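What you see is the complex with one protein chain gone and the rest in place.
Up next, chain A:
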Amino acid sequence: MGTSRHVERRTVLKAAGAAAATLGLAATTGCGGDGGSGDGTVTLRYAWWGGEPRAIAIKKTIALFEKKHPKIRIKPEFTDYEAFWEKFQTQASGGNPPDVFQNAVGFLRKYDKRGVLMDLKGQADAGNLSLENFRNGVLANGQVDGKQIGIPVGANTMALVIDLKAFQKAGVTPEFGWTWDEYFTALQTIQDKLRIAGDTGYFSIMYLYDLYLRQNGKAFFTDSGLGFTEDDLTQWWEDGHKRVKSGLVADPKKVEQVKPKSALSAGLAASEFTWDNFSIRYEGEGESDYGLAPIPTGDGKDTGQYLGSLMLSAFSGTKHPEEAARFIDFMVHDPEVGTIMGYDRGILATTEQYDAFTPTDDNNKGVKAYEEEVAAAGALGKITPHPSGADVVEAAFLRIGGEVAQGKSKPADAAKALFSEAKAAFAG
């Protein structure tokens, strides 16, 4: 085959066309749509994290919203927790986060500081969003420096999930106001009688340590930093490590190996601290019966508990602030949405939704009873602030706590490492 030295004009044009097409393609994929269209229909992007059941329920609520608001379309985006925040960070830094998204207290200040979150007070004043009827003062969870940057959809609190059969067999009954000493004695009894560990690894849970600190007049976070000392943490981790070695707390290697199952449902231990609305997972995973028990205390009274919550936030730069506000309003107040969502994101935050949903299964009934009990005990305090960088600190706490448990790090060194990582996180 011979090549002609004289390339035909047509070839040149074709090549030019191909090149232009490629560049054009790159250009169009580079930018997102602005959500508007000719007939006045507005499209909002709505993003959340969570598992399959939550996605199914939320899609139902979206369909309901679109039926009632035919001029607004909702484009859902969902992933798991880790992926959500990685994606969100990239989107937000590029000025293209979703219009409405699920949020949590650990991220409020971080993204407020970066100007990503809309102050919804303005929309409330304009009548597009109601800030009324929130239960137990939970609305305050979405406030930072006088701004309302999150609207709670649910409320939850820390609980001790126990393997009922194991506790019965060991003859241990958890009671309101029990102390940490009594709790650890109970774990010892369980170990002696059943030959299994009592707990799955309490000392790596940042939110539990927060409760412990609050019981002692401190808190995990202050507005801008950590509310405890390196010595406090060294002590906490040293005790934890001792209990792993003595078998009171489950072998961390095993805990790691049974993932994604929890160590409690895998039968490695008889109890686990977690958020009360997460407790629903255990029935599905494990073979025993599970129940909610109170948090141990220091003085027999103060549990240090407060209501945490998931919330909805809007992007400060959204092209459709009014529609975004209306959408959030619908999602937190509409009674039908309440019956669809149930307690998936915590106990429903507004009275409209709370009254509309009556739990029928034992799990949800249990969560409701537990929270009512906690509220009735008068133990609920106010949430402590989470500074910007709290999310990074939480991940570090879990990781470094795991290193202590695995015997890969000495408690004193670990506490030092956490403090240095926290310093960097708060500065970022």
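By definition in this document, a residue touches a chain if its C-beta (ideal position, glycine included) is under 8 Å from a C-beta of that chain, and two chains touch if they have at least 3 such contacts; residues count from 1.
The working rule: contacts and distances are computed from a predicted model.
The chain not displayed here is annotated in its UniProt record as "ABC transporter permease", chosen from "Insulinase family protein", "ABC transporter permease", "2-oxoisovalerate dehydrogenase subunit beta" or "Formylmethanofuran--tetrahydromethanopterin formyltransferase".
Considering the full assembly, A:Ala92 is the residue among A:Leu44, A:Ile58, A:Ile74 or A:Ala92 that touches the omitted chain. When the omitted chain is restored, the residue from A:Val100, A:Leu208, A:Ala390 or A:Ala425 that touches it is A:Ala425.
In the full complex, chain A makes contact with the omitted chain through residues 1-2, 5-7, 11-12, 15-16, 18-19, 22-23, 26, 82, 85-86, 89-90, 92-93, 114-116, 252-260, 392, 395, 399, 402-403, 406, 408-409, 417, 424-425, 428.
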